[in-house]
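Of the protein chains in this complex, all but one are displayed in their positions.
When the chains are written out, they are named A, B and C in that same order, and each has its own residue count from 1.
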Amino acid sequence: MYSAILFRTIFGKTMRKDPQARILHKQNWGDYFILALESPRITSEAHPGQFLMVRVGETSFPLLRRPFSIHAVQDNALEIFFQTTGLGTRQLSLKQEGDRLDILGPLGRGFNLDIEGSTPKAALVGGGRGIAPLYFLSESLRLQGVSATIYYGGRTVEDLPLRKKFLAAGYPLHCSTEDGSYGFKGLITDHLIQDLKQNPADRIYACGPDGMLKRLAEISQEYSIPAELSLEAIMGCGFGACWGCVHRLKKDQEIGWQKICEDGPVFPAEMIIWEKE
Amino acid sequence: MYSAILFRTIFGKTMRKDPQARILHKQNWGDYFILALESPRITSEAHPGQFLMVRVGETSFPLLRRPFSIHAVQDNALEIFFQTTGLGTRQLSLKQEGDRLDILGPLGRGFNLDIEGSTPKAALVGGGRGIAPLYFLSESLRLQGVSATIYYGGRTVEDLPLRKKFLAAGYPLHCSTEDGSYGFKGLITDHLIQDLKQNPADRIYACGPDGMLKRLAEISQEYSIPAELSLEAIMGCGFGACWGCVHRLKKDQEIGWQKICEDGPVFPAEMIIWEKE
Amino acid sequence: MTHSDLSIDLGFCRLKNPVIAASGTFGYGTEFSRFFDLNRLGGFVVKGLYSTPRPGNPPPRLVETASGLINAIGLQGIGVKRFCQEILPQLQDLDTAVIINVCGSHEEEYAAVAEHLDGFEGIAAYELNVSCPNVSTGGSCPALDPEATHRIVSLVKKSCRRPLITKLSPNTGKIIEVAKSAEEAGSDAISLVNTFLAMAIDAKTRRPKLANVLGGLSGPAIKPIALRMVYQVAQEIRIPVIGMGGITTSEDVLEYMIAGASAVEVGTANFVDPEAIPLIIDELDVYCQTHNIERLASLTGTLAPL
Partner (left out) sequence: MTHSDLSIDLGFCRLKNPVIAASGTFGYGTEFSRFFDLNRLGGFVVKGLYSTPRPGNPPPRLVETASGLINAIGLQGIGVKRFCQEILPQLQDLDTAVIINVCGSHEEEYAAVAEHLDGFEGIAAYELNVSCPNVSTGGSCPALDPEATHRIVSLVKKSCRRPLITKLSPNTGKIIEVAKSAEEAGSDAISLVNTFLAMAIDAKTRRPKLANVLGGLSGPAIKPIALRMVYQVAQEIRIPVIGMGGITTSEDVLEYMIAGASAVEVGTANFVDPEAIPLIIDELDVYCQTHNIERLASLTGTLAPL
């Protein structure tokens, strides 16, 4: 019944190309960047957990678009939040206010926001750049009367550039760093377990590295809290045409390689089959 | 004896890579651009008619450096003047003041400035973007007491963006356009012939399209005025390693495919063998 | 605005324009109907079909290289039976050439897939993917060998009722011989090229970047080699040639046509821009008008000497 909720088509199949989305503003902390893109139609149709495919250059190198979660939405604009990790994100980080980007979106299925109960509580867990979709999610949950607590983990304090943004927006925020430079010393999943005792949740939403998501799937079972996890994969197209982005998933009782760009990137934890390390 | 003058090594074999030449300023008229590059060592060794190989992007597409004549030299900086014609020049035109360029130079053999006679006169003929090396040349000739007259041709008035620069520097300037939108209506070579009667020259220097250079080679013979012509070719390296940039030339009595990046790009007209159209 | 004549006559089939979406890069077609009207296409080739469903390879299945893409999807698919039940009915009302990419692990499987498809309407032609890796011969494929190609083409041609396009692999030094033997065996057209066998390694982990280790390279990187192959093959055979490899713009289409292609397929570019093909078709129309070309088809094989 849980997956039934997910699979009724919560989000339409609308998806648009906007070849001229203007960069309204840019923010930067070390390796991390925010770009706000003016794109009224994509913005109006966006749902938390969905993503964009962004063209980062004009030539065929880099060749493919890059996937980025929709980080925030305001008026006519949506934001992406990204970390520079390779050629494409480096090129993207050189773009300036006023430049235009060719984007495709909104893509995929996002988070299921239906939580039953009168005062539902959600735990939003973001690892590193995986925090990206959780801001849009927290804002949307708030509109639905769900109170969201943010769990934000990174290797070091530099990996937590959005902590002020969440605090400013008034969300309870728990941070962790592996090196102890800020907040809880250790993994964000351990921090979550500790906190769940005083601060139980009706739903876990998460995005981050595979190791973190796998651990959250276990926690979801142990604590009987449904979890919605956002996966990453190399994407050729982002809209179901290449079959490049598969993950092993259980769907309609069958286990197989399923496209995460169309059926996901967000899945209920119990659908996801984790490979051996 | 003429080629003997050319072939004593007027210009040393110095050639440097400057991976961080800063763009000091930028000018633009339509398709045409000037970039001033701070590069003390290359500047101090530059000779008119020599060129740079410029890296226009960071990835392997476009792959090769692009050749540009040294347009002007001042203090620690040299200028290039270019027209956007394809991917590489388009990318170059997007660079901004403060950006850094990876350049190699000075390359090739430039114009021979030795003109005998007490009040020598030179005719400098530039077609379109071929005007590029002639500003540096005119300034150098002036230092040697040679008076230079500029003949500057283009398809239309928009192709003559440097006319004010030459006038401001005090050179006699004759312009032509094929559509008659500015100056003499027709080819710059016809304008030159007309003018040579009143205003004879001891030497022709030229850079521009092959058709123009070929006609100047004929004029050089007819009027017995030695001419030095700067050729263009697709260049793989710019420093003699690839054998990609050949033109048919007569050298030491032998005719063959010679590299223009090393032996040229400037050659005395009589060395150049023109192919059938 | 008057439109130019972009239509192409392949003999066995007429296309509105020379631009066909390439197999494996256009899903089953329906994925792109969200972006544009599929009837604008010259045609499209659906993802390769075997007689039974195939699970495909484990991920990572894709890796980018300089101006290229290596894929090792492993022909994941629903098999010809489910395709005919679930997908084909959605395609049958289209007014564009629907071409089916026919695969097989052995010769009889190719014929079985074609025979099954013969029972349904709404298909313009079969594209015989003789470049499928053959498990029993250690990953080599029939298209590397003129004789094996001849056998498969003859067999399928005999056992089915539709026109055959034989799709060649570039991983051979004998592309001309293979093309000729497909022609002799009765193929109605030749399409080339499939992807180039390639690999990528992560120097940090010392592991292959694809779970399958080897994959197929496509995209602009391969265009100069593919164009050369099309040029060579077109000079040696009389049946039409459908050229592909790295096409992203109308200029690329023109180059393939000038080299000898009657039509082209566009693959990887569909991933980068789902509207790539309609944009290319629009540009071709403008090109013909500005250059006073009455029939685009007249460009085929017009390479002039330098």
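Points to keep in mind about this one:
Here is the rule we use: a contact is a pair of C-beta atoms (placed from the backbone, for glycine too) under 8 Å apart; a residue touches a chain by one contact, two chains touch by 3 or more.
In this text the structure is predicted, and so the values were computed from the model without any measurement.
Within the full complex, the chain left out of the display contacts the shown chains A, B, C. Interface note for the absent chain: among B:A46, B:L78 or B:L104, the touching residue is B:L104. Of B:H47, B:R65 or B:R109, it is B:R65 that touches the chain left out of the display.
Contact between chain A and the unshown chain involves residues 59-61. Hidden from this view is one chain, which touches chain C at 65-68, 70, 144, 171-174, 196-201, 203, 205-208, 210-211, 213-214, 217, 219-225, 227-228, 231, 246, 251, 254-255, 258-259, 299, 302-306. Although one chain is not displayed, chain B still touches it through residues 13-15, 17, 55, 59-65, 102, 104, 233-237, 239-247, 256-257, 275.
Definition applied: only the chains that are shown with their structure count from here on.
Looking at the partners of chain A and chain C together, the chains they share are B. Averaged C-alpha coordinates put the centre of chain A at 36 Å from the centre of chain C. Between chain B and chain C, the centres computed from C-alpha atoms are 48 Å apart. For this pair, chain A with chain B, the centres built from the Cα atoms lie 55 Å apart.
Shared interface positions of chain C, defined as residues touching 2 or more other chains, are 66-67.
Annotation for chain A: residues 59-62 touch two or more other chains.
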